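For this depiction, one protein chain was excluded, whereas all remaining protein chains were kept in their positions.
On to subunit A.
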Amino acid sequence: MSSVEIRNLRKSFGTLEVLRGIDLTVDAGQVVCVIGPSGSGKSTLLRCVNLLEQPTSGQVFVDGVELTDPDVDIDAARRRLGMVFQQFNLFPHLTVLRNVTIAQQRVLGRGRAEAERIAREDLERVGLADKAGAYPGQLSGGQQQRVAIARALAMNPSLMLFDEPTSALDPELVGDVLTVMRKLAEDGMTMLVVTHEMAFAREVADRVVFMDQGVIVEEGPPGQVIGSPRQERTQTFLRRVLNPTHVD
């Protein structure tokens, strides 16, 4: 059963065509990693999937519901999707616990006690049960990102979208976040992950998608796309990423 299906998705900003016909499916329980150079449209793709950007044309289905249908209740549809941003985007004026409960209460209508119980479970899951009373500003970047993951999980999404979740972190904090994501994958969460962490993609992804200039250039199992890419553009990109000091 496919959890997400993207059909011929196009997105233009004015005359700039950023996505030029993307077809992609993520089956339930799968992890798909999207890699590609800066400006290739990876963030735009994720943002179109949860309609933070309105696609110019094409369709997005989640659990068989077409999100791009003009009649669909977009707020209801978004509840199926959890989004984790590069810049965390925690609510700085609320405690960690409140960050995780507010949407449960205001959107799902859960009572306070239930919302807090679920929040504590999810904070436990990301290893931050002891930070419930802290404010985001008092946490490290890695801890903030894990709170953001817990906040998304608390809404019981059927799909999690990650947009370079570790790119804004100091190198020594990347590991904790990736550990949480690895665990999520093992638990069977469906995930669409934009990342530059090749080791993570290789180890965790079921499939890797290489994007360049708004199209999918190559996709397949990680061993193939990262290990022995067929396309010239993929090879060039990976050479630069895996060996940054190399000059070709």
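By our rule, a residue touches a chain if its C-beta (ideal position, glycine included) is under 8 Å from a C-beta of that chain, and two chains touch if they have at least 3 such contacts; residues count from 1.
Assume contacts and distances are computed from a predicted model.
**Q** Missing chain, UniProt name, options "Polar amino acid transport system permease protein", "Sarcosine oxidase subunit delta", "PqqA binding protein" or "NADH-quinone oxidoreductase subunit D": which is it?
**A** The chain we cannot see is, by its UniProt record, "Polar amino acid transport system permease protein".
**Q** Check each of A:N8, A:S57 or A:Q87 against the chain that is not shown and name the one that touches it.
**A** Of the listed residues, the one touching the omitted chain is A:Q87.
**Q** Kindly note down the residues of subunit A that lie in touch with the hidden chain.
**A** Spelled out for subunit A, the touching residues are 50, 52, 75-76, 78-79, 81-83, 85, 87, 89-93, 102-103, 106-108, 136-137, 148, 151-152, 155.
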